[in-house]
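Excluded from the complex is one protein chain; the other protein chains are retained at their positions.
Letters are used for the chains, namely A and B, taken in the order the chains are written, and counting of residues starts over at 1 for each.
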Amino acid sequence: MTRFAPPRWTLIALLAALTLIAAVASLLFGAVDLSVARLIAAATGSGDEVATIILFDLRLPRTLLALVVGAMLGLAGAGLQGYLRNPLAEPSVLGTSNAAALGAVGAIYFGVAELHPAMLPVLAIGGALLSLALLFALSGRSESPLTLILAGIAVGTLAVAGTSLALNMSPNPFAAMEIMTWLLGSLENRSFQHFWIALPCIAFGSALLLWNARALDALTLGEDAAQAMGVNLRATRLRLLIGTAIGVGGAVAVSGSIGFIGLIVPHLIRPLTDRSPSAILLPSAIGGAALLTIADLGVRIIPTTNELKLGVVTAFLGVPVFLIHLMREKRLW
Amino acid sequence: MLTLENVGVQLGRRSVVQGVDAAFTPGTLTGIVGPNGAGKSTLARAMLALVPATGRISIDGDAVAAMPRADLARRIAYLPQGQTLHWPLTVERLVGLGRLPHLAPMSKISDADAAAIERAMIRADVQGLRTRIATELSGGERARVLFARALAVEAPGLIADEPLASLDPGHQIDVMELMRAEADAGALVIAVLHDLTMAARYCDRLLLIDDGRIVADGTPHEVLTPELLRTVYGIDARVESGGDWPTVTTFGRARP
Partner (left out) sequence: MTRRASLLAATLLLGGAGALWAATSQPAAKAPAVPERIVSINLCADQLVLALADRRQIAGLTHNAADPQMSGEAMAARGLLLMSDSAEQILAIEPDLIVGMPASRSAALAALPRKTYPLLDLETADRIDQIYASIRSTAHAVGHPARGEALVARMEGELAGLPAPGRGRVAAYYQRRGYMTGTGTLIDELMTRAGLVNLAGKLGKPPLSQLSLEEMVAARPDFLIVESATDDVTDQGSEMLHHPALKDIPRISVPQAWTVCGSPAYTQAARSIAAQIARIDRTAL
């Protein structure tokens, strides 16, 4: 059986082009119809005030956030799948995103974020770290996908319950109405302030995850063989844990818990590579950026009375992927 | 030269390996044999610093415990038990993983690496399978491919843990011949084996382990005696030592 696997740099270039198109489209569409001419004028500095404000203060930060958050989620999914040797692993399935949302909710609705703006990502990252530590403790050294997914469900459900409780107990009476934004994710009304909060966390987290590339390849043959080939397992695990927690924590702190990007993108990318875990890392990041930007575009284009949440769109895209995988790999457990 | 001095391994509260003294020289194929649970695999893993061990394990005088992992990886290649393979890589890519101990953090596969991969595939006779997907191969083919991966490391030492498991007699011979060829070419090869006849036929030397201790250490003729087989395995067996290697025929469980 032959495989269609384009050379690596061709794949990356194609994905980058797709991402660029998605980003440009994201700048062109919004609640207000602005003609391309007006937008170009605004972009070059000679546009009218309305178009300039909409482009630079509203659409640009939103697009940039969709790109970096999407990239982080795609990369985190690829990294977790490589390390756990399980194609169903990703931050939301494992409960990490929801735990980060719990941290963020704690920061905002209990006034902690008012102490210092950095408290928001710090608490979100803390939530993510705790959940990952709990996950590893629960699933232990088990290589069974079933154990891992069950542990992830347990952690995620706990985090969601905690988030609901926190919002209901908050002294702010409006807090409980914002729960959907946190549990389903949204990029509505984001500003550059959010971008600058998320970017350093995502950059750092991504660097740690990409550093693991070789180790992930070696793990194809199991932990013993990997160690015997020079991989420091403990360092690898630590980089994965901290990189995922910091990156996903920073992303969720500004966008809420968006699911399935980390599941869909590596799954779609894998058949186009040589299937080794290292080969899908960077393409998953770029693909994730493209996918989330497209999903966010969908949120704005699909006509609804109430704001459509990002997580709804990604869920509709993601669940079929889950099902296809399930049906194809009947011997999953 | 791999030396073990009074090596012991404790797993939990159990002493799995105790008081092992042995020395291995390049150019030999040594078989480690013994009953289930004797500590053979644990001993092999200790030699690779995969489990903490007391005593001293050294390669050419350098202690293994103090050695950086990458260094150790370049000196001894490891073929673990089971045919673990998590991702459906092509054979060529899989064999290429063997070069990891030699690759600097951000470097790509060099021409020297590619040549080593090629050599490994030819030695293991899998070059015809290079574009096949490793997870779709038969048991025998997969065993050879994984062996090629170990060969690609081009390390002076090789430790194989039960490389014959779930292989038919023909493929078992293939793998033993590969290891023999490596030893003849000057490598230090150690194999943990269950099949006494295969061990007897191909190994220069056998280490018989029981309950974590070395019970016998010598040529196959010296080690495979009916008395030792009864004591260690609890079986009644006949050993024919007429040919180049002893043949073991088991009759049944030993009566006390």
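Note that contacts are C-beta pairs under 8 Å (C-beta built on N, C-alpha and C of every residue); 3 or more make two chains touch, one makes a residue touch a chain.
No experiment lies behind these values; they were computed from the predicted model shown.
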Chains in view touching the one left out: A
Among A:T63, A:N86, A:S131 or A:T181, the residue in touch with the chain that has been omitted: A:T181
Hidden partner chain, touching residue among A:L58, A:L73, A:L199 or A:V312: A:L58
Residue of A:V50, A:M169 or A:A235 touching the missing chain in the full complex: A:V50
Touch criterion as defined above, residue of A:F192, A:W211 or A:F322 at the omitted chain: A:F192
Touch list for chain A against the chain that is not drawn: 30-32, 49-50, 53-54, 57-59, 108-109, 111, 172, 174-175, 177-178, 181, 188-189, 191-193
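Please note the rule applied: only the chains that are shown with their structure count from here on.
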Residue ranges of chain B touching chain A (in the complex, touch as defined): 45, 48, 50, 69-70, 72-74, 76-80, 82, 84-90, 93-94, 97-98, 100-101, 103, 105, 131, 133, 136, 146, 149, 153
In the complex with chain B, residue positions of chain A that touch it: 1-3, 85, 214, 217-222, 224-225, 227-232, 274-277
